[in-house]
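Apart from one protein chain that is not included, each protein chain of the complex appears where it belongs.
Right, chain A next:
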Amino acid sequence: MANLATQFFGLELKSPVIAASCSMTGDLEQIKKLAKAGAGAIVLKSLYEEEIDTQLQEELSQRKALEPDPEYLDYFDYIIKDENLKDYTGLIRQAKQAVEVPIVASVSCISQSDWVLFSKKLEEAGVDALELNLFLLPANLEKSGEANEQFYFNTVKKVLEVVSIPVTIKISHYFSNLAAMIKALSETGIAGISLFNRFYSPDIDIQNEKMISADVLSHASDYLLPLRWTGILSSQTSCPLAATGGIHSAETAIKFLLAGASAVQVASVLYNGGTEAIAGMNQEIATWMDAKGYDKIDDFKGKLAIRDKHVALYERAQFMKYFTQKDF
């Protein structure tokens, strides 16, 4: 049978299908199931500084009724963070004991000091690699694009200074010159980049004229955005790429490998099809490879990455008549 081994997170992975960071990967039982299903790696649910702050605010608002002493309120400033870190490092230790597959921790912070602190603590807990879930919604009118970009470089630099395990980043596509940005980031010493994170999105309910949450899970066509950029960038970056977003089938996963991704990260498919979805994808990728006569991933990885002949195909954007077969 075809060999599905690949490399990402600076690690050898047995499969290119990675369980992406999501609520499932924050639970030990699910982690065991994902390992059993053959995930190449498991990225734990992100540890969010912002979430810790939200918890703090909740705790503070509940305390009012108890006629609190502010000394006790100050206590939560430190303790909630500490407890969250302890829970998270506890999960890492348990997961490392329970499964063989590489365990990757995911962090998302606001302040540089917490990026540093959290990264150190997670490394100490024995995680195999770190994924920095880096995101700034570029909605601040006062901040320049350059300042936003600086946040990414500063954070990567700070974290790389304090940890020695491999560090990868997961980013969005909100950059004015996406290709140049990703290329520059790939040269910072990181072990990989995952394109692109999926976020909570607001939507509107027209019946009740209310803001609501858009679908949390991705749609099968969402993969087109990361596919283009994987194709454009995979042969030009200094570190490997992984793709995420709308990868719901082995077929889509194979497209990404052809476009040059070293691995794919999946989440929605796990909610739709259970952890077993990974086993199915591994099986189908292998079957396809066998049918195509590929022994290993490297035999076809990047076959359709941007090359001179593909530039136009990846970079065309407007629906000019010239590109379409049918008349719309």
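The criterion applied here is as follows: a residue touches a chain if its C-beta (ideal position, glycine included) is under 8 Å from a C-beta of that chain, and two chains touch if they have at least 3 such contacts; residues count from 1.
The rule we apply is simple: contacts and distances are computed from a predicted model.
**Student:** Assign the chain not included in the display its UniProt protein name, restricting the answer to "Amino acid ABC transporter permease", "sulfate adenylyltransferase", "Hydrogenase formation protein HypD" or "Dihydropyrimidine dehydrogenase subunit A".
**Tutor:** "Dihydropyrimidine dehydrogenase subunit A"
**Student:** Any idea which of A:D82, A:E187, A:E251 or A:E315 touches the chain not displayed?
**Tutor:** Of these options, the touching residue for the absent chain is A:D82.
**Student:** Looking at the whole complex, which of A:L60, A:L160 or A:A286 touches the chain that is not displayed?
**Tutor:** A:L60
**Student:** Which residue numbers on chain A touch the omitted chain?
**Tutor:** 56-58, 60-61, 63-64, 66-75, 77-79, 82, 85-86, 110-114, 116-117, 120-121
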